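Other chains of the complex are left out, but the ones given are in their true place.
Going in written order, the chains are labelled A and B, and every chain counts its residues from 1.
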Amino acid sequence: MRDQEIPGHNRWHPDIPPAASVRPDDEFRVECRDWTDCQIGDNDSADDVRDADLSVCHMLSGPIRIEGAEPGDLLIVDVLDLGPLPGHGEAAGEGWGYTGVFAKSNGGSFLTDYYPDALKAVWDFHGQQATSRHLPGVRYTGVAHPGLFGTAPSAELLERWNRRERALIATDPDRVPPLALPPDPHGALTGLAPAGDAERIAREGARTVPPREHGGNQDIKNFSRGSRVFVPVFVDGANLSVGDLHFSQGDGEITFCGAIEMGGFIDFHVDLIKGGMEKYGVTTNPVFMPGNVEPRYSEFISFVGISVDPDDDTNLYLDATTAYKRACLNGIEYLKKFGYTGEQAYLLLGSAPIEGRISGIVDIPNACCTLYLPTAIFDFDVRPTADGPRTADRRQCAVTS
Amino acid sequence: MRDQEIPGHNRWHPDIPPAASVRPDDEFRVECRDWTDCQIGDNDSADDVRDADLSVCHMLSGPIRIEGAEPGDLLIVDVLDLGPLPGHGEAAGEGWGYTGVFAKSNGGSFLTDYYPDALKAVWDFHGQQATSRHLPGVRYTGVAHPGLFGTAPSAELLERWNRRERALIATDPDRVPPLALPPDPHGALTGLAPAGDAERIAREGARTVPPREHGGNQDIKNFSRGSRVFVPVFVDGANLSVGDLHFSQGDGEITFCGAIEMGGFIDFHVDLIKGGMEKYGVTTNPVFMPGNVEPRYSEFISFVGISVDPDDDTNLYLDATTAYKRACLNGIEYLKKFGYTGEQAYLLLGSAPIEGRISGIVDIPNACCTLYLPTAIFDFDVRPTADGPRTADRRQCAVTS
């Protein structure tokens, strides 16, 4: 099955027809375009990131029907392998990938108040390692994974999603960037849906940006080779879709388009646990077991953040989001001392195999989050010493014209 | 230096006099009582947790003056070793430790709305491993660490803490549990402070519960043997204090008293990076490098949570705290299928060497957090299979009378 041969889809809806059908215990390959459907190029300008049309994201492959799957089952999905495409070409994944920061006016990112403009780094692939002309001094082994995969929602679940997200948007409808993305027919692709259904699906279909009960855009870097995922089934046939392949990503994917984005292939094995949702109490989100070939690092320089607003020193109650934001900002300040621009450091923390942990979440009023940066990804000594940091000219990432 | 020989302290204040003085490059041992100063016993009732007086927490050892340390320096602290006391006795750390859930009316915990009553599990130590009669079926190797250590704040920093935390309290002053803990002379210990100062310190001194710019109660499980921490210095001599030793802890320490709490010893080496705060841009929180002897697990069953309120299905904007709460609740539901009570599962997730990660923090509107539970800590197969979970009678934890 190759997504270029059949129309893709970029909305979640129970009525998008399966593009293919497999049986329990089958192994099969899926090919995916990068999440923007080839809007971003291998060049030195971030204009394409600035101008990207988010309404066509994420470009998904599927749905794949698993014979015999019924609501209430757990779908077992094994990630046998995944990777970019061989050779070097124009499409992301053909030997290269990119990390982007979206502009505040077009989606934004985790630190959009500090970095409001579009930014980009292009990465070259060397086996499982990546380097970037926009980020000299680092080379890392990717934790490749699909940023997004999930089963189709039932009509009831879809309605619940739309209701609760519309309620959130309604609390601040004019916010930039928006609080959430409502259904939007503009740019919608509905796969093999017949003309009559297509328009309705485009109008009702949930956007693909957030993770939800069915999986979705979870952006969990540890769904890598060898992982096994147990996904709740909400419709007959399960209707599994996948996309948004990442060559590498740091926990949080903080620049929004923060992974090393690529097109490529992914090999799956599927199976079923009949009635598994009730058997295991897995009703609200998938459960998974990471594989055993994640890159191994043993030394880290780690940054701590607490839930105090970094700008106005306001205390936020056990707010892990703020604590992690502060840990990220602390990491960026540190890396700047070695010659990186803040923009480069931001792109680095989004794409490198960093770990982001909730260390303390009960010590009122301050949550404590930590960010673990492997020292071995740098070709210089990044540890603190009495001599102070060794700075250097480390150039700059791609910016807008 | 032994804390029992000199008065301890349980507040942060620049005017608490050093209890001892060391030089850069010195190695030395500190002994600590458990954080409650021996309020909790090795028994089968949670009444002592219910009735614990939090105003005397955390019992700290120090301050230790480091000669030559000045504001603006980074204090290097190496955790050479730490552990419980040998033998088996009445005080926590003498061969045993405890994990507690505080009652909603007395401090609460991360899931206090679900588990409002006081709970307890007592652990027996076997080298670096622990077992509990209140949690049969698990045995784990602890990531021992000090939950709390930090340098003394300057007068200005202390004032800033008190101001911002009082402002938070003022937003909901009658909340149970409270949003934060203001200075409170009740139960205050001020170390070697002379009578005149002691009262003022008790009145002004910051409570020890939260992590702050100087370190403090960060509860980072990865500060284990072999770690090196770089702590900002705010007063002459740095005035390092330490306490709240943990035999083990899961990321988040979700039951509040969620680590395996103990008294014991900790061996430090200290050194200085003169002017290090400016040199490395480390001005708001410590930076650290974990050691290389953390227990090694390679298989995990992992739970996903998203920032949708588990009770009323409200969408919260990129709220990692809610996402992690939901991941924890998902983990508890799963473990209940194997025969644990929810109370036991809650205690387990607080104390076991679980990892809690911020996986996605940009996919509007839903943050995605993940909780990694090592399968090897169970003496039964905890993985999902087609056969369904093997349940058993796993008794119950200690509850209140």
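Here is the rule we use: a residue touches a chain if its C-beta (ideal position, glycine included) is under 8 Å from a C-beta of that chain, and two chains touch if they have at least 3 such contacts.
Computed from a predicted structure; not experimentally measured.
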Legend entry - Total identical subunits in the assembly as filed, 2 in place: 4
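To be clear about the criterion, only the chains that are shown with their structure count from here on.
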Inset, instruction - Starting from the mean Cα coordinates of chain A and chain B, work out the distance between those two points in Å. - result: 31
Inset, instruction - In the complex, go through chain A and note every residue touching chain B. - result: 74, 109-110, 160, 164-165, 167-168, 177-181, 209-213, 217-222, 230, 251-256, 258, 273-274, 276, 279-290, 292, 298-306, 308, 310, 313-321, 324, 326-327, 330, 333-334, 336-337, 355-370, 372, 375, 383-386, 388-389
